[in-house]
Structure formats: C-alpha cells, structure tokens
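Scroll down for the structure; my scribbles are underneath it.
All protein chains but one are shown in place.
Right after this comes chain A.
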Amino acid sequence: MSTPRVETVTPTTVDDLRAAVLDRPGTIRLAGAGTAADWAGTPAPADTVLDLTGLSGIVTHNPGDMTVEVHAGTPFAQLQEELGEHHQRVAVDPARVAEGATLGGLFATADSGPRALQYGSLRDLVIGATIVLADGTVARSGGHVIKNVAGYDLTKVLHGAHGTLGVVARLVLRLHPTPQATVTVAVPCERSGSADLARRVADSPVEATAIQWHGSDQGDRLLVLVEGSESGADARARRLVDAVGGELLAPDDAGAAWEAHAASVRARPADRAVFRFGVIPSSLTGVLDGLEADTGGLTEVTTSPRTGVATVAVPADADVVAAAHRRVADAGGTSSLRQRPAGAELPAFGPAPPSAALLRAVATSLDPDQRLGRGRLAPWIPAPTGVSA
C-alpha cells in the first residue's frame, strides 16, 4: 500500500465539481465547513478531499415564489441572512448553524433543530436538487415548484447519506415567511415531568413552533416557542402561561435560553461523545432513564418531548456507546453518534435494520466502487474488501 497523499480540491462550479470527480481516481471524502466532520462513521482514508465550500451562494431566488436554489457549500447562516432581507427563511434551526455549517452539510447529516416540531427537517423543505454521482453523472430531481410529483424524489436519499451515494451540488428549498414575532415561554420543570407538561402545551390551541426541555444554569425548564403576528404570538403565549404556568421571557432572556440550548447540542465535552436519538415520544422518558443508568449519568441533555428526539452526552467508551445504541434500538428508535474525542473508536450506529440490505443495493447502484464517503455508513455499508482505500 502506498503512502496516502491526500489532495484537497475546491470546485467553484457544478462543472468543476463534475470534472474533479471524474479527474481524480480513487476515493473521495466530501467536506463542508467541518462542523460535523466527526459525525457518523469514521471515514476511511481518502485519496481526495472534495471541499465544497467553494460552491457557494444563491443561484436563484424569486421571493414571490417562496423558493430558492442554493449551492450546497453556502454557509446556512449567510443564506438565512440574505433571505431575511426579503422577510423569508428556511424554517430549520440546527444548533451548528452558528458554527458556520453549510446547507449541504446540514442536509447530508439530516440535522434539525427545535423547529422540527412544526417544520420537520431539511428533507421536508427541499423540493429539488442537482447531484453529481461518482461516475460524473449530473442528475436533477424535483424542480422549482413546491408541489411536484413528477419522477422519484431522489433528493431524499441523499438526506442523511453523510457524503455517500452522491455529491449534492445544489438544493432548491421551499421558504416560509419570517414571522413578525417570536415569543418564548419558559416553564420550570424536572425532566421526569417534561412529557406530561409538553403534552399539555401541545393540547392547548397555541400551536407552538418548538417545545424543548433543557437542563441548564437557569434551571431545568421547558422552553416553548410561539411564532406569529405581533399581537397574536403574544396573546397565544399569555394564554399558554395561563394554562400551564411559567413566564414569558424578555427578548434577551429568550435569546440566551435558546443559545444555551443550542450550545448544549453542539457541545464537545472532554472524554464524552454526543449521542442523538429518536424514539416514539411516550418511550422517551423511559429510554432516557435507562441511558442515565447505563452510562453513569448523562450530560448536555436536551429533549424534544413531542417529537421523541433527544441529544445527550455519554462517556466516550465503545461499550457504553454500543449499549446506548442497543437500548434505543430495543425501544424501536434510531440513533447516531455525533461529536466525539479525536481518534476515539466508537460505534456510529446501532444494529443494522432490515432495510440495510436495500440501502446497500441503492449504494451499489449509485456508487458501485464506494468512491464517496467510504466508511461513513459503516457497518451498514461495509467498506469493500480487497480494495485499497
């Protein structure tokens, strides 16, 4: 085996990207801003790193259509800022946006934030894509209109693909109007009581955009985000306080509360690994209690009691992480490993689901030599044997 000499290529157009994929033999690792470089499976050493941050900027934005086409390497925060000038937004809010994450990176890692309760993740907002396959094929799917059922929704298969299967070059997104007002209600609450409280919030007519539990310096509490018109959002938030208690946070306090929440999600605590999972909401408390016992104590805990998704930090120990994956799988959920100490050999995913065989077949059809992102979805897509990386 020769000594690997990794070269980084930074294309600035889709044509460049295609040329880079075609011109470079061997394996390719995709890179964006690097905010999730250690998520999912540990990449095998690659011959080339394809830096997608050069493929940046809005391609077309027609505000009246509430859609935008964007190069995948665009920093998400920058995109939101430009859209904000038109009082529009992409209605997702993953924690690592603040660290400079790119649109393509958020998409490839299937990341989402508190607003997933109402808006889902990027998979729910992407209406079209241009992708480049390992053999240089450039393919589009979807289009520029929100309502469109022509052809396969191919874009979806790259959501959560972690840089395998194909390179996302451009995405077309549906936009939402920026709400006039955003109000946060904080209700003090132990984690053990968060499920019941969150259900009472959900059963009220306020239609919260996000409901998150967070244990922080400010105490353990449920944060409820209410978005809408100037008068409406405020009135709804007050009705909520009447119904379930707590208080409306002043704008600065609300900003600080959500910032602290995001900081927990993207934290890199020493000797710990960040474990993200989703289970049916009614199982969330039980699974968290089990993980608490298994791991000797969870830290950086944020939970979304109404969606069943939580992010926690556990000891960076292979057995502990494997046990955590098993516990979530036993509850019928899904889990993946996020931030972890450099060099830690930890299992990224839980037991392979029955659909893993199908996933391998799809991977074989799109990237038969596993040139892209090799190792990212191991062990579900194992690295090919007998091929040097």
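One rule holds in what follows: a contact is a pair of C-beta atoms (placed from the backbone, for glycine too) under 8 Å apart; a residue touches a chain by one contact, two chains touch by 3 or more; residues count from 1.
Just so we're on the same page, contacts and distances are computed from a predicted model.
**Student:** Given that one chain of this complex has been left out, which of "Protein ImuB", "Formate dehydrogenase subunit gamma", "Fumarate reductase cytochrome b subunit" or "FAD-linked oxidase C-terminal domain-containing protein" is its protein name according to UniProt?
**Tutor:** "FAD-linked oxidase C-terminal domain-containing protein"
**Student:** Pick out which of A:A116, A:A186, A:L225 or A:L288 touches the chain that's been left out of the picture.
**Tutor:** Among A:A116, A:A186, A:L225 or A:L288, only A:A116 touches the chain that is not shown.
**Student:** Going by the contact rule already stated, which one of A:P179, A:G215 or A:G375 would touch the omitted chain in the full complex?
**Tutor:** Once the missing chain is taken into account, the touching residue is A:P179.
**Student:** Quick one: which of A:R199, A:R268 or A:R326 touches the chain that's been left out?
**Tutor:** A:R199
**Student:** For chain A, enumerate the residues touching the unshown chain of the complex.
**Tutor:** Chain A touches the missing chain through residues 62, 64-67, 87, 110, 112, 116, 120-121, 123-124, 131, 133, 137-141, 143-162, 164-165, 176-180, 199, 202-203, 205-207, 228-229, 231-233, 235-236, 239, 276-282, 307-309, 332-336, 349-350, 353-355, 357-359, 361-362, 364-366, 377, 380.
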